[in-house]
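The excerpt is restricted to a subset of chains, each kept in its original location.
Note that the chains are named A, B and C in the order they appear, and that numbering of residues resets to 1 at the start of each chain.
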Amino acid sequence: MPEHGRRKICAVVASRANYARIKTVLQAVREHPELELQVVAGASLVLERFGNAVDVMELDGFTPDATIRFIIEGETPATMAKSTGLGLLELPTVFELLKPDVVITVADRFETIATAIAAAYMNIPVAHTQGGEVSGSIDESVRHAVTKLAHVHFPATELAARRVIAMGEDPETVFNVGCPSIDLVARADLGLRADVLAQFGGTGSPIDPEQPFVLVMQHPVTTEYGQGLEQIEETLEAVASIGLQALVFWPNVDAGSDQVAKGIRRFRELGRAHGFHFFRNLPPEVFVRLMAHTACMVGNSSAALREGAFLGTPAVTIGTRQRNRERATNVVDAGHDRAEIAAAIRAQIAHGAYPSAHLFGDGSAGSKVAEILAEFEPRIQKTLHLELGVEASGSARR
Amino acid sequence: MPEHGRRKICAVVASRANYARIKTVLQAVREHPELELQVVAGASLVLERFGNAVDVMELDGFTPDATIRFIIEGETPATMAKSTGLGLLELPTVFELLKPDVVITVADRFETIATAIAAAYMNIPVAHTQGGEVSGSIDESVRHAVTKLAHVHFPATELAARRVIAMGEDPETVFNVGCPSIDLVARADLGLRADVLAQFGGTGSPIDPEQPFVLVMQHPVTTEYGQGLEQIEETLEAVASIGLQALVFWPNVDAGSDQVAKGIRRFRELGRAHGFHFFRNLPPEVFVRLMAHTACMVGNSSAALREGAFLGTPAVTIGTRQRNRERATNVVDAGHDRAEIAAAIRAQIAHGAYPSAHLFGDGSAGSKVAEILAEFEPRIQKTLHLELGVEASGSARR
Amino acid sequence: MPEHGRRKICAVVASRANYARIKTVLQAVREHPELELQVVAGASLVLERFGNAVDVMELDGFTPDATIRFIIEGETPATMAKSTGLGLLELPTVFELLKPDVVITVADRFETIATAIAAAYMNIPVAHTQGGEVSGSIDESVRHAVTKLAHVHFPATELAARRVIAMGEDPETVFNVGCPSIDLVARADLGLRADVLAQFGGTGSPIDPEQPFVLVMQHPVTTEYGQGLEQIEETLEAVASIGLQALVFWPNVDAGSDQVAKGIRRFRELGRAHGFHFFRNLPPEVFVRLMAHTACMVGNSSAALREGAFLGTPAVTIGTRQRNRERATNVVDAGHDRAEIAAAIRAQIAHGAYPSAHLFGDGSAGSKVAEILAEFEPRIQKTLHLELGVEASGSARR
């Protein structure tokens, strides 16, 4: 850390979801007198096919200090690994140029681990958000691996913080600040007028957000690669059977997203998407408004569990992608079966909104992170903090 | 895992040290009737500058199924990160070709994490050796990150196994088998004739291994990048002051190894390397014999703590690279100070050989690993196994 | 070249256009008793976003021996250069595996030069098709650079062959065989029934190919990067003003294709694409039938000049991309101006079909290429063949 001047805090923002989960940190860092913000835009954040979410970020005043493109198109398991590799070829160049004092990496994606590895090998302290959560997909493994590479941790819940510490991180480096995404929700104007979507384009049937609508966001599950097309079909058929308007988001860039996208396109080409509107990206605040008003959120996005808990959004979470993730009462599970999904959606619509739950924080995460980054003195050489009790010892097998 | 045919076990061997630590596993897998061995040779293992250790491996009958070159020359922190990235571009191609059922990754290097990430994203179960140990350098972080990506764990000590479990790995997937490197030591012919080194070349003064000699192996510490030249100078000056013959190994390929190598070259060009002989690589069995006979091993190689424990090798371990690593009584520590190092060497020479300690296993690791790999049914979707007690909870800070 | 066994001829097919221009060579090589065909599928050929043309190739019986993905998404000038680089990281691995005796590279794209460089550095003879033609865009430079790297040349016209020789290639290595794409045209069933398009999907208004329709294919011009959106808008507005049905193809993967695609999407989202149908890819034989029946082909595809010459397709070629390319009478030029384009389209529709011109060959290119590849003895070490006359000498300036 520099003894003079402001600390340079470099956030690598690599997807629309990343941005929603780190935006208030960027704001708080930018406003902090002892910090200097650097933003690196990369991966799907800067791609047309994923809605070019960087435009939204720039409208918020965050002009990237560097833009890097490291998505190798194809969305197979191999290209996901290779895109991680290409990120690792690009990020060190950026870090050599920007010379950050701390690098922030968000959540559990391949961009996240590429960022963590690049910074860690370059002796730049790594700050990690959303550590200690549990889920399905490869995200589960990657999230915890990033924890082991990070020097300071900003888990989003008390339970997640305890997990990070239990995995051997120094408790002095673990700060339960809540999730920055909740800051957005807490501050957002949740009003929803009929014209709110007009400026954002998209394709398909027009949507009147003042009438009941379903919100669909379903990503591939990498550990179930090859099943994505079938999985999205079940979901779309279930949604179609409900008869409400539907807002459908294209999937993010993981192994299998081509298959999910193909399922959506095929559904549309078969003329089954009556009353469906398709978006690639929306500003996070607009998305939050939709979550606040949707009759039911459907799919496997963690937003249903995270922002949804705060908003009380009725949600149906499908499959294994969010398995084991901490949640409030607003979520019910369903398998990849159209009848089961449809029944769950109907039940949630009948139930209506849930009470707000604050397990992912109270809306002050961004400023807490900035405050800690201004004061914390990271040690580059990590040390494992485990106190091994007797019972742990007994369970090692031969 | 295939229901028919033999399981394909693919080991990625990426350095001379890797090879010594996995050789008996390769042998046992090759001989196991239900397993088929695949060997990928890469990184410094296939480079002249690092002694082309692949030649030794091939002499042992392990012809690589694939050879990949992913060292971006330069050995800076940035190139170490980038070489990880290049490995991640190369390894998926190999895995797509070889279609392994399990990938074995060794220890804690950048090749190790590149291998683990590539396989994990491709839904190939990852087997990891040497997890749960602690040390300094970036290896410390990388080792634990690989644990979080791996599906089956072969830690080398009881304590390491307990750490792997404590970090949240399913105890059913953790097997303390001891270190395969000890298998080699236990089986080796430890006799040392004057001509044993003749065939392996090297440069500098000839060495008579029947006379007392010091063994020097010092690698850069990535988290202390920029200090390597000075650090090796202190060591070489200390060794020179002892007055014995010295066998010096060139460093491995990490950030800073160029600086260590430069220090060695400069020492030699200054005419200070009287009685010093320099090697790039030796077959592991020959190296073990040298460890069995050296008056003192000096530097920061983990071999001094690992194979050295079994052999009772008097050793001086310098600096932070092996800090906190489990050890027997044969090792004493020293800082990067020529006087302190020289005093420690003299004391160790005066002490002579230590009793054999079996904390890294008893010589049966290879066959145990093969046996487990033949039977174990890994689950691709990992799940965190943590039972959070009350005291863990209390330590999360706000 | 091997003294025993069949020569291995490896074609790298990297886009739908590539495939149409090399398909009959693949067929002829496969059928030749002294040759063994290897096919590498890569780049946009294997991407959903570009119609996954590899599926068409596989239906034709060409299962790829290797599939490589090296498109770095973004389609900026920088990513086009970087995708070339990623191709150069992937192709050597494939060539080491397949050990071809000759590599075939097609035309003038970044995949083409990546293939040529990889093979040439690996001492594998390079066969190049479509050398000696002239055009605009970066293709112009790349095409001639590939000529200088290639060991055997299959230009498609007499004039092109003369240019290749004039540039210093050994006349013994230059074979004017005509263009393999013409083979397809000459053999194709050119009948067009109303249902021919039904199975190929696409989006937008249904098309009745038995009624008059315009065929639109417009790619970005890399040397005019930044103008693509505006350029396609002029074209689409002109086409819309004609009032016929229109079949529009998405652009290929060059710097700026995102902008062209955005222009198409925006046109569609504005509701201006009445009577327009959009395709990502069609089998080459189906595309040829459309060219045989279209009222007018519009855009800047070389197909208008090449297959179009043989078919007598009335065509309007816009902008500089095909500037200077050899052509028959079927093509008229227009600038990027909607009025000028519309006028030219109307004139071409009024004119109707042109007589067939054979300047790109007579339909026997594929078998000629195979025959030559079976007999030719390439020399790896190239030598410049220039005879410098007096007048050439005079023109060098100081």
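Heads up, the rule we're going with is that a residue touches a chain if its C-beta (ideal position, glycine included) is under 8 Å from a C-beta of that chain, and two chains touch if they have at least 3 such contacts.
Everything numeric in this text was worked out from a predicted model, so none of it was measured.
Because every chain is the same sequence, the assembly can be counted simply: 3 are drawn, and the full complex in the file has 4 copies.
Please note the rule applied: only the chains that are shown with their structure count from here on.
The greatest centre-to-centre distance from chain C, using averaged C-alpha positions, is reached by B. Chain B and chain C, compared by their mean Cα positions, are separated by 51 Å. Chain A and chain B have centres, each the mean of its CA atoms, that are 37 Å apart. Rounded to a whole number, the gap between the C-alpha centres of chain A and chain C is 41 angstrom. Among the residues of chain B, those touching two or more other chains are numbered 86, 89, 93. Against chain C, the residues of chain B that register as touching in their complex are 68, 86, 89-90, 93, 97.
In the complex of the two chains, the chain C residues touching chain A come out as 46-49, 69-74, 76, 78-79, 82, 86, 201, 203, 258, 261-262, 265, 268-269. On the side of chain A, the complex with chain B involves touching residues 77-82, 84-89, 91-93, 95-96, 110, 113-114, 117-118, 120-123, 134, 136-138, 140-142, 144-149, 155, 158-159, 161-163, 165-168, 171-172, 174-177, 222-223, 225, 255, 320, 324, 368, 380-384, 386, 388, 392-393, 395-398.
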